[in-house]
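These notes are about the structure you will find just below.
Of the protein chains in this complex, all but one are displayed in their positions.
Moving on, here comes chain A:
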Amino acid sequence: MTLIRIILKRLLSMSITLIGVAVIVFFIIRIVPGNPIAMMLPPGAGEEDIARLKALYGFDKTLPEQFLIWVRGILGGDFGTSITSRQPVMSLVLGRLPATLELSIMALVMAVMIGGALALIGTRQRGGKAEALIDVTNGVSLSVPDFLWGLLFILLFGVLWPVFHISGRVSPALDLPFVTNFYLFESLLRLRFDIWLDLVSHMFMPALALAIPLAAIIAQLLKQSLKETMHLDYVTLARTKGYSENHVILREALPNAILPTLTLVGVQFTFLIGGTVIIERLFSYEGLGNMAIDAVINRDLPLIQGIVILFAVIFTTVNLLVDLTYALLNPRLRHG
């Protein structure tokens, strides 16, 4: 009952958000100076050529007309054609999406594991040296942005002590037998652990760079709410029943302490996905973010629009998933 209401409400606000994003991105990139046609022409092209190209891409029509044509196309599943590569935007963007999703999810898993472990250790050792150390580490991690971590890793583990690949998604020499672009996932399914390891070795540093700030946030917030929860009566009561400190933290305190962290992780995960744009560039990782920067440099308007819409869809979907998980985990909402 409540779940369905939440989904419906969310779907409604999702569509409104997407419409808003479509309008804004369409008009903003047309206000910013820079002309896609000018960049395509060889030097010395005449007025006629320009007019012909403009007509070909529909840039001769008025802005509202262009907008309507674009929206009508989207509703029919057609996002237009990339100006630079002359391929459908849809297939370009969907081709790159798996790379970015795998990177973001890898980073998220790392952040949750590192942040969760630090929060639990800090709670277990509260008041001790371990907790103080964790607090200091958190402070440092929070004050350094992801791309600086990326640069640092490239210097340390790419140049000084080369253990990881610093560029690309997979070694070009490898022959990929895959039918989807979810390489990491498909290599596991096909039991090609050699390729999987190569992928992980490429992905490890960019994912870790994206993960560290989020891990610090998770560690701090989760530790804080665990600490507050540990003083509550039902936790004390569980102790008097003979349960160990570990059991008390994991089974009694954690399920109640985790909700605020979960909400925050949802919001922060969308920031993390935003961070992939620069990180992918830094590590020449062939994902959406890297493609977005190229598209902006080339003034490839249809491609920029497509990528932005896709990012907006990802963000709103993540928010929907967070809300649903929250509702599922919270018995009050589930029965409310």
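Criterion: a residue touches a chain if its C-beta (ideal position, glycine included) is under 8 Å from a C-beta of that chain, and two chains touch if they have at least 3 such contacts; residues count from 1.
Here, contacts and distances are computed from a predicted model.
**Q** Could you check which of "ABC transporter permease", "4Fe-4S dicluster domain-containing protein", "ATP-binding cassette domain-containing protein" or "Sarcosine oxidase subunit alpha" matches the UniProt name for the chain that's left out?
**A** UniProt protein name of the non-displayed chain: "ATP-binding cassette domain-containing protein".
**Q** Which listed residue, A:Tyr243, A:Phe271 or A:Tyr326, touches the chain dropped from view?
**A** Spelled out, the listed residue whose C-beta touches the missing chain is A:Tyr243.
**Q** Taking the full complex into account, find the residue in A:Glu252, A:Glu280 or A:Asp323 that is in contact with the omitted chain.
**A** In the complete complex, the chain left out is touched by residue A:Glu252.
**Q** Would you write out the residues of chain A that touch the absent chain, in ascending order?
**A** 126-127, 232-234, 236-244, 247, 252, 255-256, 329, 331-332, 335
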